[in-house]
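Of the protein chains in this complex, all but one are displayed in their positions.
Labels for the chains are A, B, C, D and E, by order of writing; each one numbers its residues from 1.
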Amino acid sequence: MPADRTALVISAHAADFVWRCAGAIALHADKGCDVTVLCLSFGERGESARLWKQDGMTLDRVKDVRRGEAEAAAEALGVHDLICLDLGDYPLDFRRANKEKIVDVIRKVQPAFMLTHSQYDPYNTDHMNTMQAVLECRMIAQAWGHNPGEKVLGAPQLYLFEPHQTEQMGWKPDTFLDITAVWSKKRAAIECMQGQHHLWDYYTRLAQQRANHFKRNSGGQSGGRDCLYAEAFQSVFPRTVDEL
Amino acid sequence: MPADRTALVISAHAADFVWRCAGAIALHADKGCDVTVLCLSFGERGESARLWKQDGMTLDRVKDVRRGEAEAAAEALGVHDLICLDLGDYPLDFRRANKEKIVDVIRKVQPAFMLTHSQYDPYNTDHMNTMQAVLECRMIAQAWGHNPGEKVLGAPQLYLFEPHQTEQMGWKPDTFLDITAVWSKKRAAIECMQGQHHLWDYYTRLAQQRANHFKRNSGGQSGGRDCLYAEAFQSVFPRTVDEL
Amino acid sequence: MPADRTALVISAHAADFVWRCAGAIALHADKGCDVTVLCLSFGERGESARLWKQDGMTLDRVKDVRRGEAEAAAEALGVHDLICLDLGDYPLDFRRANKEKIVDVIRKVQPAFMLTHSQYDPYNTDHMNTMQAVLECRMIAQAWGHNPGEKVLGAPQLYLFEPHQTEQMGWKPDTFLDITAVWSKKRAAIECMQGQHHLWDYYTRLAQQRANHFKRNSGGQSGGRDCLYAEAFQSVFPRTVDEL
Amino acid sequence: MPADRTALVISAHAADFVWRCAGAIALHADKGCDVTVLCLSFGERGESARLWKQDGMTLDRVKDVRRGEAEAAAEALGVHDLICLDLGDYPLDFRRANKEKIVDVIRKVQPAFMLTHSQYDPYNTDHMNTMQAVLECRMIAQAWGHNPGEKVLGAPQLYLFEPHQTEQMGWKPDTFLDITAVWSKKRAAIECMQGQHHLWDYYTRLAQQRANHFKRNSGGQSGGRDCLYAEAFQSVFPRTVDEL
Amino acid sequence: MPADRTALVISAHAADFVWRCAGAIALHADKGCDVTVLCLSFGERGESARLWKQDGMTLDRVKDVRRGEAEAAAEALGVHDLICLDLGDYPLDFRRANKEKIVDVIRKVQPAFMLTHSQYDPYNTDHMNTMQAVLECRMIAQAWGHNPGEKVLGAPQLYLFEPHQTEQMGWKPDTFLDITAVWSKKRAAIECMQGQHHLWDYYTRLAQQRANHFKRNSGGQSGGRDCLYAEAFQSVFPRTVDEL
Partner (left out) sequence: MPADRTALVISAHAADFVWRCAGAIALHADKGCDVTVLCLSFGERGESARLWKQDGMTLDRVKDVRRGEAEAAAEALGVHDLICLDLGDYPLDFRRANKEKIVDVIRKVQPAFMLTHSQYDPYNTDHMNTMQAVLECRMIAQAWGHNPGEKVLGAPQLYLFEPHQTEQMGWKPDTFLDITAVWSKKRAAIECMQGQHHLWDYYTRLAQQRANHFKRNSGGQSGGRDCLYAEAFQSVFPRTVDEL
C-alpha cells in the first residue's frame, strides 16, 4: 500500500460505520492509511430508541451521548479524523449547502477509496439517499470549476458496505475482506454502542458468516484460506488492473 | 504473481479467444503464467462463411483451415497449450461425455483463474451454453468423488470476456486490463484470422475504446494512468482480499 | 381479523384509490377494519382533462368537483376517514413540511398495512415519487425522536396497488385478493368518477382478468376456487408467518 | 391448517433439506402435516469430501453413509416419508425418465406446497437445475394427458429455500417462518450430518440472523414479536387471499 | 410492405398462436404477407383437459381434435401454411433432430420476422423452452456450414407474443399492434378452440385492454389514435432504422 493512502467512510448515522465497516477501518489504519469517518448525523431521532425511552430526554442530550459513542468507537479503531456534520436524521437533510460540506471533506481527504451505504433500502431511506448524495458529491469534487484552485478529485472506488437484510436491498457483495487480525478492535468499537446492545452479537455472527464465504471463495474444500471474521463490500465502479 | 500460476481460457469457437482475450493471454504468458486455451469447436459451421463460399468446400477442410489459424494465433500469443475438442458447433454438443472432457482439462490445468463467454447471448446460444457448461464443469472438477484420487479443483475466479454487442447480452465489465504492452501480439493474432477480415479493425477500435474506460476509472482528468489498449471482463465470483 | 385493525391508503390523486384498490377498501371495511384514505392531491391539473375543456373553468372549481367525486366514492366504499392534503399535482409537492403531514396521518392511523403506488412509473412521476415519499414517511413515523411522546409506528406491510400498464412499471403482483363480494361497491365508486368515463369499463375488465389469475393460482384446472373479480398487489416487505 | 395437508421437499443432495428447511419440516410435521422429503441424490460425489479422504472409500460406501445420515435426520424431524432417487450428483442426471419419477412422487403426495432450491447458483449447478426440473415436473403433474386417470396436481406454491451465499444467487426471501418451537429438532437433524461438522454452527447462526429479520418485519422496535430462530423462503407464485 | 414478405409463428401448443398473435397473423395475411404457423405440439397432454374428461379418450383422438381446431383457426386467419411437428408436449421434446426440423422450416420460410413465446414462464416450461430453442434454431439457420448450399437465414426480428400473467414472466411489451381491422377474424379463430371456452372472453377483454394502451402511447388525451383491439409484443433484437 502506498505510504500516503487515505480513505473516507461516509456514514448516514453515527453507528453505521461501526457495524458495517469497522474492520476495514481498523485494518487500513493498521497499515498506515489515514481513514477519515464522516458521520452525516448522530442517528439522534431514528436510531436512539433506548435513549428516548428515558424520562426527560432532549435532542441535544441524545446527540451528546451518540457523539460520545462514535468518538469512543473511532478511537478504538484508529480513525484518523472523525467529522460529524449534524445534518439531522430521519430524514437526513441534503440541501445543496449540506452537499457542499460533504464535497469539502472529500476534497480535503482526497481518498484512494470511499465507503458508504447501499443503493437501495426501503426500510431506511436515509441510507439510500446517502448513497445517491455521495455519487453526486464525488462528481462535484471532480469538477475543475468547483472552487477553482482546489485540488480536484481523481476517480476513487466507492465501496457499498453491508446493509441490514441484504437481500431486501438488492445489495450483492463482490469483495470479501479478511478482518481476523483486527477483530478485537471491531468488537471493542461495537461495544461502544451502548444503546444498541441487541446488535452486538448480530454483527459478530455476521462477521463469522462472511468468513465462511471468504473461505468458499478463496479455495473452498481444496485449501480455502482460513479466516475467522470478514466484511463484505459491493463495488460501484470497475477496477483497473495489470493482472487478472 | 506466484511462479507456477496457470490460467485456462474456454472458447466456444476457434477465434473467440483471439477477439475477446488475446491481450490477457499474452500479458499473463509474458509474466510466466502458463495459459491453456481450450477451443470447444473450430467454428466450422457457423463462423466460417467466407470458406463456405468457396467451391467444393468440405467440413474437414474448413476445420483444417480454422485449426491452422487458431494454432498460429496461439503461437503469436505465447499460449502454453492449445487444446481443440472438436465438439461441433451451431450447436455445440454438450452431452455428458463432452463435459467430462472439459472437466479433465480443468483438473489437469488447475487454473488460478478461468475465462469464458457471457451468461446471455440471444444471437449465439453456443456462447451462453458454454458459460453454463463451464459453471457445471467447474463444479464437477471440485467434487472429491469425481475420479477419486485426482487433485480436486479449488475456487478459481471465472472471468467472462467481452461479447459482441455487450448491451444486448446484459454483460457488465467490472475489470479493465491494460494490454498496451502486448498489443502488437494481439494484433498479430487477430491477423491470423483470415476469414474474418472485417473484424480486425472492429476489435482494434474496441481495445482503444476500452483504454479510454481504463483511464476514466484509474483517475480520470486528474491523473488517470495512460493506457492505449485494454480489455474488459466481468467476474462471476466475489474476490477475497486483504486490502481494499 | 383483530377487532381494531386499521389500514391506510395513500393515493397521489383523488381517483387513484378507486381504480386501484377500491375492492380492498370495501372488503376490509366490511370486515370491520377502519380504512383511512389519504389523497395527496385532487388530480386537479393532470387528471381532469374533461373539466378543463369546459369554458371558464378554474383550479378551485376543478378541485371542488374532484373532491366531491372522491367523497362520494369513499362513501360508497365505507371509508372510515377521507383526508385530502391538497399538495398540488403534476407535480406533487413533497417539501419537508408536506411529508410531515403524511407522517402525522400515519401515526394517527397506526395502520396494520398500507397501500400506495408502484415504485416506477415513467408516464407519471407523481406516482413513483409518492411511493418514495411513503417509504420515507414510514421511516420517520418509526423514529422515537420524531415528536417524542407520540406512539411510534411498528412495521406495517406496504402493498403497491396496480398501476396502469403494469409491465412498463416493472410492477409484479404477489398477492391476489378476491373482491367478488364487494364488486358492486367498487363499481359504484368507479361510477362516481364522472370525468373519466372511459376508464369505467377498463377497470371492470381488469378486475375480471385478475379473477382469472386468482383462479390459476388457487388451483387451476384442478379445483381453482371460483372468483369473478379480483385485485392484485405487490408487497414491499417480507411476511412473517407461523405456517407456510 | 386443514387436517389432510401434505408438503413435499425436493432436495438435490441428501443434506440440503436439513440445512435449508429442517425447521419448516419439523414445524409442519408437528401440526399434523405429512411432509415427504425427496432426495434426488446422496451428494455422494460432491458433498462428501470428508468421506472421500478416507482410505479405500467407494461410491457405494459413501452413499450408504449419506443415506444413513439422511434417514436419521428425517427421523429427528418427523418426516412422513423419505424417498431417495439416487440420480447421481455433480451433476444430477435429469433425463426424461428421471423427471417422470419426480412427477410420480408429486402426484402421489399431492402437496399443498413444495420447497426446493434457488433459481440461480453459479457455485452449484445441481441446485439451479433442480429448481428448473421442479418447475417442469410441476407442469407435467398438472397435465390431464399424463398418465390419464391419475389425480392431476392443483397449483401448489413453490417455496425456494435458502441457498449458501444468498446474494450471489439473486435469491430474495419474502417469507420468514418462526422455527423457535422446533429448533432443538433442527439442531438434532443438523448433528446427524457427521461429514459436514463445519456447517453446524454456520446454520445455527444463520437461524439466529433470520430471527432478527423476523422481528424487524413483525414490528421492529415497536413491539416486534420475539423470535429466536427462523428460516427464510422465496415464493415463486403469487398468493391468493381473502384479506390483506 | 415488400411484396414477398413472409413471417413465421412458432407456437408450443396448438392453440397458442390463436390467443397470442391471431391478430398479427390476420393483419399481415391481409397485407399479402405469407404467414406460416409452426405448431410444435397439439397441446394434447397439457392443454386438453376438457377432452380428457371424456370417457375412453385416447392420445390420438385428442390430437385429432386439436389438429382440427388449429386447422380451422388457421383457415379463419388466412394462414399460408400450418405445419404441425407433433413433438409431444408437457414436456416438449427438443432433442437435436427435432431442432433440425425447426431449422428446416425457418430456412424454407426465410421469414422477415418471427413470433414465439416469452423468455420466462414458471407455470409452463414448454413456453420458455420453446423460446430458447427458437434462438438456437435461428442461429443454426444462419450458419453457412449447416446444410451447405441452402440459403442461409438473415437476421429476422424475433417478437415474443403475450404470455398469460405477463408480470410473472418478466415480459415487457415494446410494440403495440392495432388489430381492430381484423378483430372479427381473431374472434372467429378463438371460437374454433372448443375445449377452452373459458378463455374466449378473457382474450377478448385482453385485446380491449391492449387497445387502451395503444391509445395511451399514440397520443393519450391529446389525440391518441382510436383503436378498439390490439396485441402487444416484446422485441428480442434492436431495430435498424433510417429515421426515429
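Definition applied: a contact is a pair of C-beta atoms (placed from the backbone, for glycine too) under 8 Å apart; a residue touches a chain by one contact, two chains touch by 3 or more.
Because the structure is predicted, anything quoted here is derived from the model rather than measured.
Just so you know, the chain we are not showing touches A, B, C, E across the whole complex. Touching the omitted chain from subunit B are residues 49, 123, 164-168, 170-173, 201-202, 205-206, 208-209, 212-213, 216, 221. Seen across the whole complex, the unshown chain contacts subunit E at 1, 7, 24, 27-28, 31, 113, 115, 142, 144, 151-155, 157, 159, 173-178, 213-214, 216-225, 227, 232-233, 235, 237-244.
Contact residues of subunit A toward the unshown chain are 96, 99, 132, 135-136, 139-140, 142-146, 148, 158, 236-238.
The definition used in the following text is that only the chains that are shown with their structure count from here on.
Greatest Cα centroid separation from subunit C: this falls to B.
For D-E, the equivalent interface within C-D, A-D or B-D is the one where over half of the contact pairs agree by residue number, namely B-D. Averaging the CA coordinates per chain and comparing them to the mean over all protein CA atoms picks out D as nearest. Taking the mean Cα position of each chain as its centre, E sits at the greatest distance from subunit A. Annotation: 37 Å between the Cα-based centres of subunit A and subunit C. Residue positions of subunit C touching 2 or more other chains: 142, 144, 173, 213, 216, 221, 237-238.
Pairs of chains meeting the touch criterion are A-B, A-C, A-D, B-D, B-E, C-D, C-E, D-E.
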